[in-house]
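One structure is given below, represented as structure tokens, and several questions about it will come after.
Complex shown without one protein chain; remaining protein chains in place.
The chains carry the letters A, B and C, assigned in the order they are written, with residues numbered from 1 in each.
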Amino acid sequence: MLIVMHHSATDAQIDAVEKAVRDMGLQAVPIPGSMRTAIGVLGNQGYVDDSAIRELPGVRETIHVSKPYKLVSRDFHPESTVVDVKGVKFGDGCTPVIIAGPCSIESEAQMLAAAREVKAAGARILRGGAFKPRTGPHSFQGLGVDGLRLLRLAGAAAGLPVITEVMRIEQLDAVCRHADILQIGARNMQNFDLLKEVGKLRVPVLLKRGMSATIEEFLAAAEYIVAEGNTDVILCERGIRTFERATRNTLDLSVVPLIREMSHLPIIVDPSHATGKRTLVAPMSKAALVAGAHGVMVEVHPDPDRALCDGAQSLDGKAFAKLMDELRGLLTYLGY
Amino acid sequence: MLIVMHHSATDAQIDAVEKAVRDMGLQAVPIPGSMRTAIGVLGNQGYVDDSAIRELPGVRETIHVSKPYKLVSRDFHPESTVVDVKGVKFGDGCTPVIIAGPCSIESEAQMLAAAREVKAAGARILRGGAFKPRTGPHSFQGLGVDGLRLLRLAGAAAGLPVITEVMRIEQLDAVCRHADILQIGARNMQNFDLLKEVGKLRVPVLLKRGMSATIEEFLAAAEYIVAEGNTDVILCERGIRTFERATRNTLDLSVVPLIREMSHLPIIVDPSHATGKRTLVAPMSKAALVAGAHGVMVEVHPDPDRALCDGAQSLDGKAFAKLMDELRGLLTYLGY
Amino acid sequence: MLIVMHHSATDAQIDAVEKAVRDMGLQAVPIPGSMRTAIGVLGNQGYVDDSAIRELPGVRETIHVSKPYKLVSRDFHPESTVVDVKGVKFGDGCTPVIIAGPCSIESEAQMLAAAREVKAAGARILRGGAFKPRTGPHSFQGLGVDGLRLLRLAGAAAGLPVITEVMRIEQLDAVCRHADILQIGARNMQNFDLLKEVGKLRVPVLLKRGMSATIEEFLAAAEYIVAEGNTDVILCERGIRTFERATRNTLDLSVVPLIREMSHLPIIVDPSHATGKRTLVAPMSKAALVAGAHGVMVEVHPDPDRALCDGAQSLDGKAFAKLMDELRGLLTYLGY
Partner (left out) sequence: MLIVMHHSATDAQIDAVEKAVRDMGLQAVPIPGSMRTAIGVLGNQGYVDDSAIRELPGVRETIHVSKPYKLVSRDFHPESTVVDVKGVKFGDGCTPVIIAGPCSIESEAQMLAAAREVKAAGARILRGGAFKPRTGPHSFQGLGVDGLRLLRLAGAAAGLPVITEVMRIEQLDAVCRHADILQIGARNMQNFDLLKEVGKLRVPVLLKRGMSATIEEFLAAAEYIVAEGNTDVILCERGIRTFERATRNTLDLSVVPLIREMSHLPIIVDPSHATGKRTLVAPMSKAALVAGAHGVMVEVHPDPDRALCDGAQSLDGKAFAKLMDELRGLLTYLGY
């Protein structure tokens, strides 16, 4: 940590800050400049809580050098992590994975049709939501445990591993019985109790970025899971909230190469939730792969115009098959 | 809902959209304009899911007229709600309430000192966190149930009702045993399962706005609680996330008079979390009251520079007593 | 500046960075920590361009300690600036000033009526726009120089100094002939050529914050004017752009006490543009004064529902008179 003093800070103020640092068991190294003095803080083993310092007289600001994560950083763990979901691998050197399926599980017929279509087109994991977080209480809330059974059934029929969202700790048992990989949704990215529980399991986890989470917070959330011992974490960019409303969210695609620099965990992209518009899913899927994503998760529904949830961003089977053709070509071009 | 067609939409496309609306059991009223046709949708009892419409050929956009909330809106429920917390009342016509106490419960001595100080200064509810949501897993996470007991003890000693945050459903029993009002934090504003469970209780709830939640989403979250039968909901503005980083968040104070127009629920302000800076707490507390807030929640710690959490935004007892003097004068001026 | 190296940076990389700093004519002070090395940069007289450093091998990030402004900072110039506009004073110790008038100048009758109304109610400066920046080219663009004459006429009739916006350098002569204080609008906050020209004049300037400008950029823009020798700069917060769309912008009121800490320049608030809603103008005006603003600028139109611009956020004469009564009471309470 670096403590920046005001230009006009007195020697007594500087001394008091140095003392406060030493009281925390750390070293204080004054760095006198031409304009002001700064004080370097040494000896910490990680992120320093600056509460005791930040508002002391004469302090202009404190600047953190350590990050609130370490286990997930490439700086401390240079080797890339590969996450294996029933033989489907995510990570550097592996062919990027396409996950597909409906936003929400609605019926056996719908799930079997969806599974058949996405499998035929080349998807390698089937998605479907049984527990749905919805902005208002008067919207469809998902089929719950019954939905989980339909998802498993459809996955088994098509020979695909399945992923579904878990929203609360009590659902973990049921979800783990039926799913091969757990999804933590954007609204739960900082549901720290849930992260810790998931960290105790030995099941792969897809962690979505919160809609206003910085990359630092995103990695710190992953750190919660990894700190409990579960290293099988896949990150997922799904758009952030900005002033722009022409799209549902703003897909922050530069996060893909940036996270590949900063972390050893794999990262995929969800262009469906990011854009909220069917016509943008194909160009953004391709862009994600070219930018280095380890996978893409796409919403596919046998009959999007009758979907109970997010139909406007879902592709039908035919459009998805066309997209997969294009993605396969692109992956071949990219050397996979 | 209004469906806006493209300028170049064909009659067949317009007919198809009208049919899709009727298939949803609703009425379609075409409104031909000089530039394009719009189609009004009538007969819905609330928010319409536009998934089946939005991406039909010829549709430019759909515009929602109904909101994802109704019970909490002043439009449907003009009379203001007053929430009573053990005799302390929040709402129109009531003297605004000052809630104060430390960010997190650290020890018996700290809580007793804090309670004594805030009571002496004139606060009417004691706050303190037992379960702390922290960005990184390596920070202090709160005392848990032991903290709840200390909070209750300190509240009883000072004769103050107490408020504390609940982060997960399993904590509800313990928290309800010790707290007079439950706090749902910003990170849980869209933890819909938690909202529903809290809605089944008959305990007052303080619901904080999510850090990137629109007012519409904020009210829809409150609707989750009220829809389950619990109408004792107090809203709390605590700053939103913007590009500005000189303050921890951006306090959106205009939300106070705006929510008073839109909803019958009381609304208070948390200037400590909103600004993250001790020196801004006093001016923003006063501004909140003048803008019409039904209360203010302030972080107070007997020794902020040694606080385990958020010390930089906490007032010490002396600064809080000074602030309370000023707020009392202001409230008298405002006619309370 | 502080240069933070990667955990795994080699000694050769650290040496290369130190050399690059010395090549810039600055000193490099290595600060070896337990996790990584940081390098302090000393000897600079202001903001350092880090281009030559930031992407060198082994560098994780560079952190600026110096700000891109100095003349406007309280750190280097502790004494508060008072700006005098024909005897109307803005600054610490002066009674806060209410500026009022229509968004745009429409006709002689409108301006005379507006001037009479705002003067009678107690406003001390008359505003009115002759050159209007409008999002689309098909909207009313202002009366131009004819408008300036009407503004001057109305100001003279009511005995009020007048303020108006200048959008381009070529307008400066005409505007200076008719106005007592120049307004630089939000869209021009970073029109650096205009700032420099205005800095060469000896006329007071009201500088509005850009709609997505950080406080640092806001102060750096003011520095452009002051660096040319014009120290009569008043800052104006007018709302920033966020994801929230229920209000036109988000009024960032905490900027008022924060800028009073950081800068010696006066700061006022424009609640009309910030909220875009007539009903929010009164509560936000009061909140601004309580938060420490040196003035408030309010849109007033004799007949808002027929205004050519921004009628929805304008008060009529009667509503403004009522607001002024309340503000006078509040100012008396605040000791003015």
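Following the convention adopted for this analysis, contacts are C-beta pairs under 8 Å (C-beta built on N, C-alpha and C of every residue); 3 or more make two chains touch, one makes a residue touch a chain.
Nothing here was measured: the structure is a model prediction, and the numbers come from that model.
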Partners of the unshown chain among those that are drawn: A, B, C
Residue touching the undisplayed chain, where the options are C:Asp75, C:Asp180 or C:Asp310: C:Asp310
Contact residue for the chain not shown (choose from C:Thr37, C:Thr164 or C:Asn191): C:Asn191
Residues belonging to chain B that touch the chain removed from view: 2, 4, 6-8, 29, 31-36, 38, 40, 42-46, 60, 63, 65-66, 75-76, 78, 241-243, 245
Residue numbers in chain C that touch the chain omitted from display: 20, 46-47, 49-56, 68-70, 133-141, 167-170, 187-188, 190-194, 196, 211-212, 217, 220, 223-224, 227, 241, 277-279, 304-312, 314
Where the unshown chain meets chain A, residue by residue: 212, 214-216, 240, 242-247, 250-254, 256-258, 261, 274-275, 277, 279-280, 283-284, 286-288, 290-292, 329-330, 333
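The rule is simple: only the chains that are shown with their structure count from here on.
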Centroid spacing, where centroids are CA-atom means, of chain A and chain C in whole angstrom: 38
Centre-to-centre distance between chain B and chain A (centres being mean Cα positions), rounded to whole Å: 26
Centre-to-centre distance between chain C and chain B (centres being mean Cα positions), rounded to whole Å: 30
Of all residues in chain C, the ones touching two or more other chains: 242-243, 245
